[in-house]
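Every protein chain but one is kept in place in this view of the complex.
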C-alpha cells in the first residue's frame, strides 16, 4: 500500500463494487423511508414510525464490511440498519403493511423489523433494549469460537439508560467482540443531549469502561467507515469492545406525533445542507469510482426497488385472523 | 487560620467535642455489630446481616459535619451509616430483635434500618436501590429551597448497576446537592472489583458525569472527612454532585453464608492491621485531642451503650401478631 | 360527588384535558407538586397530556427527564419521601418494566419497611393499552401486576370526569398511586366539573343498572360493554355494567352485591386473560357469599394469550371488542357455557 494515498479511507479500502453497493443502500434507505412515509400518509400503514432520513451514512458505512455471519442489534430508528445489513425492501414493506410475507410475518412492524438471515437481530421498541442483547451475541461468538462481531446501534438518548452502563461494562470486562455505535442526532425525542447527558461527547463515556471511544462526523461516510473498521478489527482480534459516536441529524420529526417545537427551522436546514448521500456520491465521483450516469442509474434502481417493494407488499396476503397466538411459542 | 497548621484535616477542622463524638461512634459501630453478631449466634436474631467492621472510618468521617436536616441513603451494609448519622443503638437492637420499639417497629430488620428523624432515609436491600432515592432527596432540597445535602452510601458492587449511571447523570445535569460515597471494600460479595468493573478506580467514572471524583484511603478518618467536606461544600454552594471513593475492607464475610473462598487469610490480616479505629484514636491522642484515659472511657461507654441497648431490645414487646398488615398504607 | 354550587358548572373536556386540568389545579394549589417524565415539557408528552404546562409552570416544575426510567422513578420516590409530591409520567406504561424495582421494592414497601415512619406520596401515570398500531412493546396492559403489590394503589379511570377526580384523589393520597390511562381514551370527550373535587379511590361505579347479568369492565372496556349492553337490551337481556375504576383496593361490595342480584358475571378487560385482573374479580366473587347466587359459570373476556401484534386486524382480534363482548354476554345469558 502506498503511503502517499491521500484518498479518503473508504475509497482506498473498499472495492468499487462495495462502494457502489453502499451508495445504492443509502439511496434505498432514503427512498424506502419516503415510500413508507407516503404509504402512512395515504393510510396504508398504521402505527407510528421513526425515520432516519439524513442519517444514512451512519448505518451504511458502519455495516460496509460485515458479512451475514456478523450480527447487528438495532433500535426504533432501524430501517437504515436493516437495509445496510442487506435486507430486501420488498419484505420490509410487506412487514410495514402487516403482511404474512413481511420479515416478521406482520407481527412486528417498523419497530421490530429484523432479518435474522442477514444477521439483523432486530430493531427494538425499547430504548437501550438492544445493548445487552448485543453483548450476549458477542458472548456467543466468543464462547463458540466464532469470528463474527456484533454492531450495536443506539441513539444519544439511549446512552442515559442503565442498560448502556451495564452492557458496556460487561462487554469490557469480558473482552467481547462488540462495537457500540451511538448515533447522536442531537436529540432523544425532544430532549437535547445537553439537557439530558452530563458529558459533552458521549464517546467520553468510553473511558468509564476502559474502552476506546471516538466521535466522528456521522454524515461523512468515510469517517464512519474508518472508525468502525478499526473497532471491528479490534473486536475480531479479540481485544474487546469500542464505542463509536456518529454525529448526525434526523431531518424528520421524532415520529409521527412531533410538533418540532424543540428545534429551529434553521438548524434543520443547516443539517439538510449536509446531506450524507449527496456528499458520498460526490466523493465517489471525484475519486472516479463512478460517473454521473452510473450514480443516476443507482439512484433510479433504488426508486424502482422501492416501487416494486410496495407493489409486492400490497399484493401480499395478510396473516389469517385466527392466527393471533401463532408464533408465541415454538411450534411442536 | 495559620498556613503552617500541618495537622490532619479533621484535627484542625473539627472541635474536640466533634472528634470525640466521632470516636465514640466508631466504637459504637464496632461494638454494636459484635453484639449483633453474638446475638445472631445465640439465636436471638434471625435472618442475615452484613457487618461493616473494619469500615467504621468511612461511615463516621463522612457524616461528621451533617445535621439532622441533612439526609443519607444507606445500603445493606448500613449499621455504621445509621450510627454515624446519630441513631440510638438501643432502638437499632430493638429492630434487630424484631420489636415494636425498633426503628422500623420490627418490620424492617437489619437490611431496612432507618431513622428518619436523624435524616437516615434507610438502608436498602437492593444493591443500588438508594442511589436514585438520594438524588430525589437532593431534588427536594433544591426545589424547596432548603440547604440540606444528601449523602448516598453504596458499595463497589453497586457501581455496576444501571441505577448508578442513571442517578449520577441526573444529579449532574440538574446540579443537585448530593454526594455519592462509594465504599470500595474490594468485593461485591465474592466478586472483586477487578473482575466486575471495567475501570481501575471507581472514582474515574465521575468523569462520565462531569463531576469531581476522588479516591481516598477509607480507613484514614481525616482523609475521608476532608474529601467529603469539600464535596458537601460544593453541594451546599449549589455547584452540584461529587463522587468520593473510600478504599476500605470488611473484616467479616459478606453475610452469614460466606465461606470466604474468594480471598486469602493474609489479605484479611493485612487489612485488620490497618484498623481505622485504632488509627484514629492514636491520631487524636498524638494531637492532644484526648488522652489514653479518655479514650478508654469512650470505648467503655460504647460497650455499656451496647449492653444497655441489648437489654432494652430484649425487654421490649414484639409487634402484635395480628398486625401483619399494619403500616402497609397510611392510617386514616 | 359533592361539589359546591359555584363549581357545579361542567364543561366538555377530553380525557387528556381533564388530566391536565387536574395537574394544573394541583400545581396551583400546592407548590410541592411537580411533574417529571420524558418529553413532558416543550414536546408536551408523547400523548400531549402535559401539553403546555411547562409554559405555565416552568421547567423546574415540569421536568423533562433523561431516558432513565429506573432512575427517574427512583428520583420521584426519593423526592416524595422528602417533601415533594411528584407526578411521574411513564411515556408508555410498558417502560415501567424498567422501573419495577423502584415502584415495587421501594415506593410500595418503604412505609412498611420503616414501620410507618415514612410516606411516599408519588403518583405514576401509566399510558397503557393497544389499538394504536405500536405492537408488542408499546401496547401492554400490565395493571394486574401492580394489583398484586401491597403498598400500591392502582386505578383505571374510564371517563374524563373520573380521570380528573381520581387523579386529584391520588395526589391527596399519602401512598403511591398508579393511574392507568388507556391511550385510546385520551381523545374521548365527556362532562367534567370545574374546580377541585376528588373521586374516591376504591369505589367502582354502576354505569348501567340491569337485572339479568353483571358485566364488570375496566377502562376502555366500560364503553364497549355499555355499547354491548345497549344492544342486549334490544334483545331483552338486561345487563348491569360496572366500571371497576379501582384495581387496588378493589370494590368488593359493589361487585358482589350486583352478582347477588343478577346471578351471572362477565368480566371484560384488555390485559392478557390469564393471571389478569379478571382472575381476581372472578375469584373474589367465587369465594364470596354471592357464590350461592351464581346461576352460571363466571366468564372472563380478556386479551389473547399473545403479545399485541402489529397487523391491525390481528391487533383488534387480540382484545375484546363490542361484538365479542356481545357474544359472550349472550352465551352467558342463555347459559350456553
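Brief remarks on what is shown
All chains are identified by letter, namely A, B and C, in their written order; residue positions are counted from 1 within each chain.
Criterion: a contact is a pair of C-beta atoms (placed from the backbone, for glycine too) under 8 Å apart; a residue touches a chain by one contact, two chains touch by 3 or more.
The shown structure was predicted, so the numbers you read here are calculated from the model rather than taken from an experiment.
Considering the entire complex, the omitted chain makes contact with A, B, C. Within the whole complex, the absent chain has one touching residue among C:232, C:298 or C:329, and that is C:298.
Within the set A:25, A:46, A:81 or A:107, the residue that contacts the chain not displayed is A:107. Within the whole complex, the absent chain has one touching residue among C:61, C:85, C:109 or C:125, and that is C:109. If you put the hidden chain back, the residue from A:8, A:35, A:80 or A:136 that touches it is A:136.
Touching the chain that is not shown, out of A:163, A:189, A:202 or A:216: A:163 (per the contact rule at the top).
Only one residue from A:173, A:189, A:206 or A:313 touches the chain missing from this view: A:173.
Hidden from this view is one chain, which touches chain A at 71, 73, 102-108, 112, 114, 116, 121-122, 124-126, 129, 131-141, 143-144, 146, 162-163, 165-167, 169-170, 173-174, 325-331. In the full complex, chain C touches the omitted chain through residues 70, 94-95, 97-98, 100-101, 104-105, 108-109, 112-113, 135-137, 142, 144-145, 147-151, 248, 250, 271-272, 274-280, 282-289, 291, 294, 296-300, 304-307, 309, 337. For chain B, the residues touching the absent chain in the complete assembly are 46-48, 95, 98-99, 104, 106-109, 111-112, 124-129, 157-158, 160-162, 188-191, 195-197, 257-259, 261-262, 318-319, 321, 323-325, 328.
The criterion applied here is as follows: only the chains that are shown with their structure count from here on.
The distance from the centre of chain A to the centre of chain B, each centre being the mean of the chain's C-alpha atoms, comes to 46 Å. Here the spacing of chain B and chain C, counted between their Cα centres, is 41 Å. Per-chain Cα centroids separate chain A from chain C by 37 Å.
Multi-chain contact residues of chain A (touching two or more other chains): 160-162, 195-197. For chain C, residues that reach two or more other chains under the stated contact definition are 66, 68, 70-71.
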